[in-house]
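Up next, subunit A:
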Amino acid sequence: MATENLVYERPVAFTDTPTHYCPGCTHGVAHHLVAEVLQEMNIIEKTIGVAPVGCSVFAYNYFDTDFVEAPHGRAPAMATGIKRVMPDRIVFTYQGDGDLASIGMGEIVHAAARGENLTVIFINNANFGMTGGQMAPTTLPGMKTSSSQNGRDVETQGYPIKVAEMLSTLDGVGYCVRRSLHDPKNIRLAKKAIRIAFETQARGLGFAMVELLSTCPTNWGMTPVNSLKFVEEHMIPAYPLGDFKVSEAIKGIKI
Partner candidate 1 sequence: MAKELWKGNEAIAEAAVRAGLEAYFGYPITPQTEVLEYLSRRMPELGRTFVQAESELGAINMVYGAACTGVRVMSSSSSPGMSLMMEGISYIAGTEVPAVLVNVMRGGPGLGNIAPAQGDYNQAVHGGGHGDYQPIVLAPASVQEAIDLIALSFDLAEKYRAICMLILDGCVGQMMEPAEMPEMKPIQRGNWDWATDGKMGNRKRRVLSSIYLDPIEEEKMNLRLLNRWRTIEENEVRYKEYFLDDAEIVIVGFGTAGRVALSAVREARAAGIKVGLLRPITVSPFPHKIIEQLAGRVNAFLVTEMNSGQMLEDVRLAVKGRVPVEFYGRMGGVVPFPDEILSEIHRMTKSKLSADIHPRDAWLDRMAHI
Partner candidate 2 sequence: MQKEIIISGFGGQGVLFAGQVIAYAAMDTGKQVTWIPSYGPEMRGGTANCTVVIADHEIGSPLVKNPPLVIALNLPSFDKYEPMMQAGGTLIVNQSMVDRGAKRDDVHVIMVPCNEIAEEIGDKKLVNMVAVGALLSAVSEVTLKDIEKALEGHLPARHKHLLPKNYEALKRGYEYAQREWDKVPA
């Protein structure tokens, strides 16, 4: 009888609710990695998630943890409120680039500057997904979106914001890296980064953020496979992968 190897299992940190994400969107992958990490660290019971406004607005339906739903961009402030009164809980925000890098830039910068013990999962897919693919602060130069129909003109519409690099300059930040979700190898690296970001919080080592380059096949108007290629060929050159800040204490974390 042939032996079968279990290669995939639905994480227990997930509820039974099917996700609403589009086919080929990497939000599902990112969710999965977070759920696996919560399970592996055995912190599901004490985790409180903060959902954003954007495509991942319904994140609270998918994780089997307590969850709150923040106003657009304010997740880091809401998470600050929770974590400060419940310092022994694990609090994470899950935010897209419209939420974190546009309307919520003030909240994320100051949560990072204060060194809040929070874990932030930041999905960078270069556009506003939920409202139908408008230009985001992360939209690439020349990229066509529904609100930059002639392609993003940096002369009039400004330049992309490199969030991970920017936040890494702040002293309150313990861990700040960028990973990509476009192939299995990078997904494994992303998971490891997410694990370290939660370990950073569990050990009280300061603010931790993982920026994840993600796809948006629907709004980009590409097949899922082509959108993965787009991440590799266009997103990564503009948003280099790497560790922008890893404090000494965090470097010593063994997982």
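Points to keep in mind about this one:
The rule is short, and it goes like this: a contact is a pair of C-beta atoms (placed from the backbone, for glycine too) under 8 Å apart; a residue touches a chain by one contact, two chains touch by 3 or more; residues count from 1.
If you want to know what made the cut, all candidates are chains of the complex that A comes from, given by their letters.
This is a predicted model, so every value here is computed, not measured.
Touch, as defined above, links subunit A to just one of 1 or 2 in this complex, and that is 1.
By the touch criterion stated above, subunit A contacts candidate 1 in their complex at residues 15, 44-48, 50-51, 57, 60-61, 64-71, 74, 77-82, 84-86, 89, 106-107, 109-110, 114.
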